[in-house]
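Presenting chain A:
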Amino acid sequence: MLAFDDLGIRFGGNQAVQGVTGSIRPGVITAIIGPNGAGKSTFFNLLSGFYKPTSGKITFEGQDITKLPTHEVVALGVARTFQTTTIYKELSVLENAVLGHRVRTTSGLWDALLGTGRERREGRASEAAAMEALRRVGLETQAHTLAGSLTQEAQKRVSIALALATNPKVLLLDEPAAGINPEETVGLTRTIRELAAGGLTVVLIEHKMSMIMTLADHIMVLHHGQKIAEGTPQQVSRDPAVVEAYLGGHAAPHVREELKADLLGSAEVEGQHA
Partner candidate 1 sequence: KVVNIGYSGPLSGGAASYGKDCQSGILMAIDEINAAGGVTVKGEKVTFNLVSLDDRYLPNETATNVKRLTSQGISTIFVPHAGGILTVQPLTTRDPNFLLVAYSSEPKILQANNPMTLMLPPRYDNYVAPFVKQELTTFGKKLGLVGTTSAYGKAWADVVSAEWTKQGGTLGTDNGVDYGTTVDYSSAVTKALAEKPDVLFIGGPSQPTALVVKAAREQGFKGGFIVMDQAKFEQMNQVVPQSYLNGAVGVLPVAQFPGTQVFVNQYSRKYKKIPTSEAALNYMGMNIIAASMVAAGTTDDAVAIRAKVGAAAAALPRGKSIFSVKGVTAQGHVDADVLAAYLKDGTFTKLRLPATLLK
Partner candidate 2 sequence: MTSAPARALPARALPTGWPWLIVFVLAALVPLLVKSGYVLDVAINVMIFSIAAYGMNVMLGYAGLLPLAHAGFFGIGAYTVGILTLKAGWSFWLAWPAGIAICAVLGLLLGLVAFRTRDDVFAIFTLGVGVIITQVINKWDALTGGNDGLNGIVAPKLLGIDFGKSASFYYLALFSLALTIFLVARVRASLFGRSLIAIRGGEDLARSAGINVYTHKLRVMMLSTALAGFAGGLYAVYIGFLGSAITGPTTTFTILLYLLVGGVGTLAGPLLGTLIIRVLQQSIQGLQDYQYIVFGPLLVLLVLFFPAGLAGVWAHLRGRRTAFEAGRPRGKEEQGKGVNDAGV
């Protein structure tokens, strides 16, 4: 549904993303992994219309969105979160989500000044949509809390709720589990899976391999701005190029079923050669 062809962007002399071709398939969870600086976040910024590519083309459901401004891309149904948790900390959780729904409303300055019926109608609709988004990420009870006062993990959920409130078809998550502890990571993983099960196409960047391996249906590996591998978690984790560029010693244990036991084991192995 989201397809990209020979996508590339350069910053000065730095070719951050280069000749990436492929597509995101609807209804599946796609993960993007790669070393730091591989261009993952930049790739997201391109897909979401945040950066304009210096080469290549992006289409969404057949429509060319390469040159569309961000808010129009969002309107078509592509939502994203940022690598740094970016939410409106001084606003309430609900208000954050309401803002996410703004793209689906049309009332403007005149509606505000005249207090039109559309304004009132859309105001109510926004709050309903926002509550629904909060429910999907499990934050409905916190709706009236100040977003900045929540835990790191809850703030990540707020950022997801904000994106969900835009009624997206595709959700791009940039390191949703960074900086949150393993216990919470499990909960977040569950939430993401539920979202996908509800029909949403999810694309995520993550370094937490445990999470990727349990969650992703499909993995795309970036390195030096280029796509070096693609496939199921099993395929990718055995791909020698990926192991060399990214996974290092972590490749073998990250196979779904053996995960938990092996993780503890690997720590101890490492501890021994310390």
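As a selection rule, all candidates are chains of the complex that A comes from, given by their letters.
To be clear about the criterion, a contact is a pair of C-beta atoms (placed from the backbone, for glycine too) under 8 Å apart; a residue touches a chain by one contact, two chains touch by 3 or more; residues count from 1.
These figures come from a predicted structure and were not determined experimentally.
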Touching partner of chain A in this complex, picked from 1 or 2: 2
Residue ranges of chain A touching candidate 2 (in the complex, touch as defined): 41-42, 45, 48, 50, 69-71, 74-75, 79-80, 82-91, 95, 98-100, 102-105, 107-109, 111-113, 115, 119, 122-123, 126, 145-146, 148-152, 155, 162-163, 166, 175, 178-179
